[in-house]
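With one protein chain withheld, the remaining protein chains of the complex are depicted in position.
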Amino acid sequence: MHPEGSVLVEFGDTRVLCTASVTEGVPRWRKGSGLGWVTAEYSMLPRATTTRSDRESVKGRVGGRTHEISRLIGRSLRATIDLKALGENSIVLDCDVLQADGGTRTAAITGAYVALSDAVDWLADRKALAGKPAKVLHRSVAAVSVGVIEGEPRLDLCYLEDVAAEVDMNVVCTGDGDFVEVQGTGESGVFARDQLDALLDLGVAGCAELTEAQRKALGK
Amino acid sequence: MHPEGSVLVEFGDTRVLCTASVTEGVPRWRKGSGLGWVTAEYSMLPRATTTRSDRESVKGRVGGRTHEISRLIGRSLRATIDLKALGENSIVLDCDVLQADGGTRTAAITGAYVALSDAVDWLADRKALAGKPAKVLHRSVAAVSVGVIEGEPRLDLCYLEDVAAEVDMNVVCTGDGDFVEVQGTGESGVFARDQLDALLDLGVAGCAELTEAQRKALGK
Amino acid sequence: MHPEGSVLVEFGDTRVLCTASVTEGVPRWRKGSGLGWVTAEYSMLPRATTTRSDRESVKGRVGGRTHEISRLIGRSLRATIDLKALGENSIVLDCDVLQADGGTRTAAITGAYVALSDAVDWLADRKALAGKPAKVLHRSVAAVSVGVIEGEPRLDLCYLEDVAAEVDMNVVCTGDGDFVEVQGTGESGVFARDQLDALLDLGVAGCAELTEAQRKALGK
Amino acid sequence: MHPEGSVLVEFGDTRVLCTASVTEGVPRWRKGSGLGWVTAEYSMLPRATTTRSDRESVKGRVGGRTHEISRLIGRSLRATIDLKALGENSIVLDCDVLQADGGTRTAAITGAYVALSDAVDWLADRKALAGKPAKVLHRSVAAVSVGVIEGEPRLDLCYLEDVAAEVDMNVVCTGDGDFVEVQGTGESGVFARDQLDALLDLGVAGCAELTEAQRKALGK
Amino acid sequence: MHPEGSVLVEFGDTRVLCTASVTEGVPRWRKGSGLGWVTAEYSMLPRATTTRSDRESVKGRVGGRTHEISRLIGRSLRATIDLKALGENSIVLDCDVLQADGGTRTAAITGAYVALSDAVDWLADRKALAGKPAKVLHRSVAAVSVGVIEGEPRLDLCYLEDVAAEVDMNVVCTGDGDFVEVQGTGESGVFARDQLDALLDLGVAGCAELTEAQRKALGK
Partner (left out) sequence: MHPEGSVLVEFGDTRVLCTASVTEGVPRWRKGSGLGWVTAEYSMLPRATTTRSDRESVKGRVGGRTHEISRLIGRSLRATIDLKALGENSIVLDCDVLQADGGTRTAAITGAYVALSDAVDWLADRKALAGKPAKVLHRSVAAVSVGVIEGEPRLDLCYLEDVAAEVDMNVVCTGDGDFVEVQGTGESGVFARDQLDALLDLGVAGCAELTEAQRKALGK
């Protein structure tokens, strides 16, 4: 009801609520630069997972994993936007995982793009952008997780697959099929160049499907 | 999908996700007592409100209002349960406000009772209770917010009414109409005994309706 | 010696040092509003109680109970004062419990009113109020704790009675007998409407006695 | 009323409440050593000073000055006690400054010794000491602040003198006139050996007077 | 002088002190598993950079970037070691940047491997390993940063190049040329598949050189 952009993403059994909150003006250190600001915060509800995790607010500190994912989402979304054309407006993307079953960070990126797009439209309606709307959001972005399970490359791992994966990779692509970010980890061991190549192919194809779904969701 | 009990409560435009998480055993200081443990944590998503609030995890501390409400929910739910009959099991009730439009704490209590009831059934199915199921959850509990607006007592204030209220009261009642907790505050000024009496009447009646709704939701 | 208002309250064996600190100006977000600001902080010395508690400064966080009581004291005292007539001055009420034997929060409210009254006089002497002194502090406030013990309503519970109480209620009244705040909790179970009514009667009578004592202390 | 040892020290307008809290047993890392444990915590009420200071609990961290003074008090008091004869008991000395006018740390040490002595007697009465009472507390300790003001050595500086002092020194002595701790600082510049000597003479004499006062207070 | 393994890595003007600290036993949650534990902590001295940064200890929280790098180092080093053959021993790798000029995280991984190798030898000398030394550290690991500057792929970016890079990639490889981790980011925009391929080639070659340097440093 309240946010300038809001979407509930479902990837399998994973559910992430992505909202975009617009405020006029930018943080103090950026004032007068003519540039806007886009940032992201990721969090999980305590019982989004099979066993309950303690709240980070109660522990009094944000954990390393949360920091890492928030930073990834922020970088990915900033790649889509021309901060000069945005003008001195700030957009915060909140990605809260209500239910988790693998791939929460890639679901968050994919959903946050839709919320961001709505927020840019909201600003455009209010004539609050410095540049033309089409120039502000000049690319789309989507993300998938891919992995190798029992030697086979696989798209969109659910939690049980994720735990079993020998290699785990997140691929973030633009709507044109270029890479924004690639992160691959050999969870149980290491991986060879040909495995890496197969995973990248799979990831690019997966992102293309999601790009299509985003276009539909946005009615474009 | 994951929790032992889970319900999404809607009171007007207020939406609270209440989950109950069961763990075997109790905190260390309670071990060997034969008593179970029920506690609650309340939180708001940053954009549940009309303007975005900073996350308490990022601020590094839980605010006074959050603490106060978590404690109220915990006390209210403990009034429904016989901790001896529960046996050495712990239940955490998480109440996360997805969208707020007044009355979030009373919605949370009302929903948490349903999630708690599911969790007790889950324990009963596993023969993990120390006493008989009916003895464990020996009362139901529901809560409403009532207030005086322009001199008139009113039930279930939405956010705009809440801000305008001269007196704001939370009434927590059992299914039998007894009080568990009463908290009344003169937000802009003070209130007389007859106003207090009128609000209590209204609160008791409101709780009775909710008790009925809880029974239906639980299929009882 | 130093504060603008200062009083040591004794309720039975409970001893609370209440001081009022005045500063010119208000917090940044309130500047230019023409309104003053009154806030309260409650704390217990580590050995105010029968066994020593760890300091909240050492634990690095203020506990939920402390937050809850500080907020209650602040709300109660703000009900007595016309913030416009106070003008852009800030008053902090510090209530430090030196020795605790039940009813520390109600003792704190009752004592803080006397300290606040002294502080308003101090400002009046310096011609620093925006309105007339009598208009600034237009009501007095006092508070008592009441409870039901072995079925009997009782005033001013000491610590041992407090622990044994079946219902525990804090009543905050103005000098005219109106309510500012009512908080009742069924500590071991629930309570019926007639018990609530008896406790309210007792609370109002107790506050009237304290109002009289405050008048004497202030030489009015 | 509650602590095992408790004293309110007055040095000029400085008032410090010193309490000693005894608990059976020692911290985990010390268990089985046969040694006791004595520690101290110093704190100031927010309005002990001419202007209000923020609470360290609210700031979420204990400041450097508080840490430094707590450690000094702890070291000074541990010099008086035979931890083996104390046995596996812990004593926490809380020194809370109610009103400050210079010399709060030396007043705290002097008062804490009296509270500690009462606590040792309390343990002796309960036959809870490992050694003979006289052996447990085998020395007394007292402390004064001395300084150079306008070229003159001076004892017991009040706040205004303290601020004006060219050299500021804390001298902690045993009842036999030996040193436990000496801390001298050139607040506005430096000091020569003869000034240091004169301050030490003055400090030793001041401690001797306080030792006498302690004996009287303890009825010895 | 003190650590079980210690090395000062120099990559251009970047200097990182890597130490390995061994303790017998593992964290509580891992006891009895028969598995060892390897973890890493990364930090920068405040003046390792061109302008001074505030200390994270003073800010009271570890930043997102520090967390992210500590986790990357830990994962990379755990890929080299057989935790079962290590037995229930813990090794902490501390990587402290004394001077920074780009590529601090990859320098840290490369140096930490040498410190870890020394620590494993130290344990082998004391017959404290569960398996054979050669089995414990069954792979080596090294890391480089590569990037695209003015359209050209480049190895080992210094700080000024790093800031100017269009794509920035960290490649972590084993001594056999397999990947442990690949992280590529389009800092100013996006990158195509052929750029990614060129960077991977360059990274693998760079890691091979470092593997050779590690062998020499370890006298193998």
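All chains are identified by letter, namely A, B, C, D and E, in their written order; residue positions are counted from 1 within each chain.
In this text, a residue touches a chain if its C-beta (ideal position, glycine included) is under 8 Å from a C-beta of that chain, and two chains touch if they have at least 3 such contacts.
For clarity, every value in this text was computed on a predicted model and none was experimentally measured.
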item	value
Touching the absent chain when the full complex is considered, from D:D13, D:D54, D:D125 or D:D178	D:D178
Residue in contact with the excluded chain [from D:E24, D:D54, D:E68 or D:D125]	D:E68
Of E:R52, E:R126 or E:R215, the residue in touch with the unshown chain	E:R52
Residues from chain D at the interface with the omitted partner, ascending	61-65, 67-68, 70-71, 75, 79, 139, 174, 178-186, 189-193, 196, 200, 204
Touching residues on chain E - with respect to the absent chain	1-3, 6, 13, 17, 19, 21, 23, 41, 43, 45-52, 55-62, 66, 92, 94, 96, 98-99, 101
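Basically, only the chains that are shown with their structure count from here on.
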item	value
Cα-centroid distance, chain A relative to chain E, in whole angstrom	27
Centre-of-Cα separation between chain E and chain B, whole angstrom	49
Sites on chain E at which at least two other chains make contact	60-61
